[in-house]
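With one protein chain removed, the remaining protein chains of the complex are shown where they sit.
First chain written, first letter: the chains are A and B, and each begins at residue 1.
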Amino acid sequence: MIQTKNRQKKAITLTVNGNLHKLNIGDQPHEISPSYTLAQTLRETLGLTGTKVGCDQGACGSCTVIMDGKPVLSCMTLAIECHGSKITTIEGLADSITGKLHPVQDSFVKHSAFQCGFCTPGIIMASKSLLDRDPSPDPHHVKEALSGHYCRCISHYQVVEAVMDAADKGGQADE
Amino acid sequence: MNETYRFIGKGTPRKDGVDIVTGKARYIDDVRPGPMLHGKVLRSPFPHAEIKKIDTVKAKAAPGVRAVLTHADVPPWMTGMPRHVKVLDQRVRFVGDAVALVAADTLEQAVAALDLIKVVYEKLPAVFDMDAALAPGAPRLHDMFPGNVVSDFPAFGPNTLSKVVRGDVEKGFKDADFISEGTFGYENFANPLPIEPPGVIAQWEDEQRLTVWSGTQSASWHRWIMQSKMGFPDIRAITTQCGGSFGSKNYAPQCMFYAAALAKATGKAVKVSYTKDEHFGAFVLRLGSRFCGKIGMKKDGTVTALAGEWMVDNGAFSDMSQSQIAVGCGEAQLVINCENWNLSTKLVCTNRCPAGVIRGFGGQELESAFAPLLADVMTQAELDPVEFFKKNYVKPGGQYIWREGNLWTCRGKDYTKAMEKGAAEFKWKDKWKGWLKPTSAEGSQRTGVGVGIHGNADVGEDDSEAYIRLNADGTATIHASVSESGMGQRSSLCKMAAEILQLPLAKVHMTPPDTLVNPFDFGLVGSRGTYAVGSAVIDAAEDALKQLFGRAAPMLGVQSQDLETRDARIFVKGKPEQALTWSKAIGIMRSVTGYGEFKADYSVPNFLILFVEVEVDTDTGGIKLKKVTTATDAGRIIDPPSLHGQLFGALGSAGLDTAIFEETIIDKKSGHMLNMNLTDYKWRTFNELPEFNNIILETPFPTHRFKAIGIGEISTSPGPGAVLMAVSNALGKPLHEYPLTPDRILKACGKEKGNPK
Partner (left out) sequence: MKTFKHFDAESVDHVLAILARYHGKTALMAGGTDLIGVLKSEILPEYPKIIINLKTIAGMNTIKMVDKECRIGATARLADIAASGLIQKIFPALAAAAESVGSPELRNMGTLGGNLCQDTRCWYYRYPDKMGGRIPCYRKGKGPCHAVKGENRYHAIIGGKKCYAVCPSDMAIALAALDARVKIIGPGGSRLVPILDFYNVLCTILNPDEMVTEVRIPEPGKNTVQAFYKNRPREAVDFAVVSVAVRLERTGDVCKDACIILGAVAPVPYRAVAAEEAVRGRRLHEIHAADAAKAAVKDARPLSQNAYKIEIAKTLVKRALLSF
């Protein structure tokens, strides 16, 4: 008979935008419940409200963050299962000291590739992740990479232009 | 000749752009004005029922719970036109209607407490469509609306349009060469569905002073409109960045009632933030619309008469449906220039999620229902629809009765050239093969084209006020009650002011959307941002400059009219060396404030034509949108990317795709909304984008300082009818149901049985 360690983790560590956080699991105000999603934890516990929750059911892409190099939906991810992960959110893209925008962010501003802007952080994270993997995608790849992102204002056309433009510039923001 | 401008017409980065792309932009769920409780709503399992008993004892005793409210103990506030919607009622009228409210320390505690409220209902029979609601003996939803017909309401004054009666329809039909008659509906109750669910935070500062934060399209509505519904408290309304609205979040009266009632009961700030389920199932949908009547037309396309009844389904209650009916009646006249009208309307309530204010505002609903009838009469006459639309929209000098009941003469511009340029870009003449004829047919793939038009005279609706404060440091601050829900209008208003004041764009700012610090403005509705709000801001800027020059003139020993300014320096015209800084002219301990206003003007309608090409797969019933072209005249483009964004919006917010796949699906027996999530409610993804071109002309409109006119709202409206036409042509068969699901397409292809023989 195998000895079962039926114990819940007492704490997790997350590296978010380069900062290491230790979070205790529990039901006290400063702790996170095992049922907390990553989105909830980023927004409520760590105050990183740049990650947006749209549908909260994994169907709109607005909560997308980059976890261990891949875009994932933070609303459908339990924080307790992210122990040891490296997470990048929209707050982690610009240079933290100079404030210089990431080339994708810069391109989005230049193209006004947003209207209400609520879906934008998720779209930017997915776009950034795409360019990290494939620095010169064609528009079809961009659309496919963003196919899980809902935008009701229809910023799509300007988004595709912005991502293509950022790719053309080889990931360098204009000075 | 067009003037040349420093900022106007140039694509400049949105002033909130960096905030948006870095996640700093704050939406309602991102703000924490202070410690607050969380409010939740217990919702009805039945489409129609009387609450016999509610037991809240256990819920009140649950951990963290601060208040539980039922119909017996909420404040007596009322909304609806006329007032018929309480904060909570003893009667529930749709599945998901509010039954009780809970406020607790945490959201989880509030949700948990909902399960502890025990309700005894007496079920009542329910009606889910207009036929059932109007049938003799139908259950009545509201005591004050016999027969479930909602009474007229003077939303725009005593003569508010609820019908169009002009000329002599009998004579008109006699003069007609062709007559079409029938009943057609646009009753898929699509959801504008901004990505962000609505939310409100309310806090009472004292008995009479209420502060509300909301993620809505208009701070003003949460003060000036809500005051009258709540016994005139002094409301300070603040809006955060709004994650999309399309009219639906102009305000959120229910959320605000719930938050304010719970805040009153607990003495604390309370946040009510809807889940996406609630956003789908208990917020607002498009009106249901059905037209039953006939149209007469001459061979040359002159419409001789239009008569019939427009039936409108507003669901469980009516918030602004009569306003939408009034505007719809007006907009129909803008696109069908006809001397003889007898159009009546009927507003009906049914046991489903209520309708609300939505982009297209009545006109889209009426015109979409009307589209098959128009198509039929044009088919009879074998008229090219582009020629028909060009002939029949209201041109300068043409007349229409607008929403408030007055007859207006159009002072706008001729859109014919825009329509022709759009047709040329789209290659309409090559693609149009005649009515019910495909553009191409190869195997199971058939393509077809369609066209639609929409116009709106609300671009100058309602009043606006603005202040501009010139500061000694060479900056300017615009005070206007304008929220940002995606149009980029806050940036565009800064551009207009910067152009007048000749300040760098970075030196012009706007106060936050907060009614405490801003004068009245009706908000960004009906494409009024450019003309109405813009004119007030421009007026204020000019007033401020006049005062500034008034101060500077004696210092420079010249007359005011001899002065000009650039980058916060004042010059004598032609003598740039004779100059003064703003700082000197204003004085470092002073400022200069200009006031501007705009008074409603319904004489300048805008128009937009939209062409679509579709490919229909007759073996799967699938529709692929291949190409969309819009064409319009904006007078003068203020900000190109923002305007293009508004036009691309034709594909969003319950617009064009309401003809292809968007619909709210409700169980016809139980009234449950079944597709209230973003998987089951269909929307267009990135990899299904058609080629999309916008043709925007710039014919100066003298009504505006920069010769501009607003266009944004109307792009969604011509799409549904155009798609119906395009698919009908592709298949060679008239189709008139929205949306054109595979089921309907395959039926039209004669494959409805489907079963192998």
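Operating definition for what follows: contacts are C-beta pairs under 8 Å (C-beta built on N, C-alpha and C of every residue); 3 or more make two chains touch, one makes a residue touch a chain.
Not measured: the values here are computed from a predicted model.
Colleague: Using the touch definition given at the top, which of the shown chains does the missing chain touch?
Modeller: Contacts of the unshown chain, counting the full complex: A, B.
Colleague: Among B:G9, B:G39, B:G80 or B:G96, choose the residue that contacts the chain missing from this document, as touch is defined above.
Modeller: B:G96
Colleague: From the listed residues B:G64, B:P396, B:G622 or B:P640, report the one that touches the chain absent from this view.
Modeller: Per the contact definition at the top, the residue touching the missing chain is B:G622.
Colleague: One chain is left out of this view; which of A:L46, A:A59 or A:C116 touches it in the full complex?
Modeller: Once the missing chain is taken into account, the touching residue is A:A59.
Colleague: Just checking the interface: what residues of chain B touch the absent partner chain?
Modeller: These residues touch the chain not displayed: 43-46, 95-96, 108, 111-112, 114, 275, 277-278, 281-282, 444, 619-622, 661, 665-670, 672-680, 682-688, 741-743, 746-747, 751-756.
Colleague: Determine and list the chain A residues touching the chain excluded from the picture.
Modeller: 1-2, 4-9, 25, 27, 33-37, 56-59, 61, 64, 70-73, 75-78, 80-81, 126, 144-145, 147-149
Throughout what follows, only the chains that are shown with their structure count from here on.
Colleague: As a quick test, compute the distance in whole Å between the mean CA positions of chain A and chain B.
Modeller: Computed from C-alpha means, the inter-chain centre distance equals 31 Å.
Colleague: Quick check on the complex: what are the chain B residues that touch chain A?
Modeller: Result: residues 11, 13-14, 16-18, 20-27, 29-30, 108, 192-197, 241-246, 275-276, 484-488, 639, 641-642, 644-645, 648-653, 677-679, 683, 685-687, 689, 692 of chain B touch chain A.
Colleague: What does chain A use to touch chain B in their complex?
Modeller: 33, 43, 48-57, 59-60, 62, 89-91, 93-94, 101, 105-106, 108-112, 114-121, 124, 140, 142-144, 146-160
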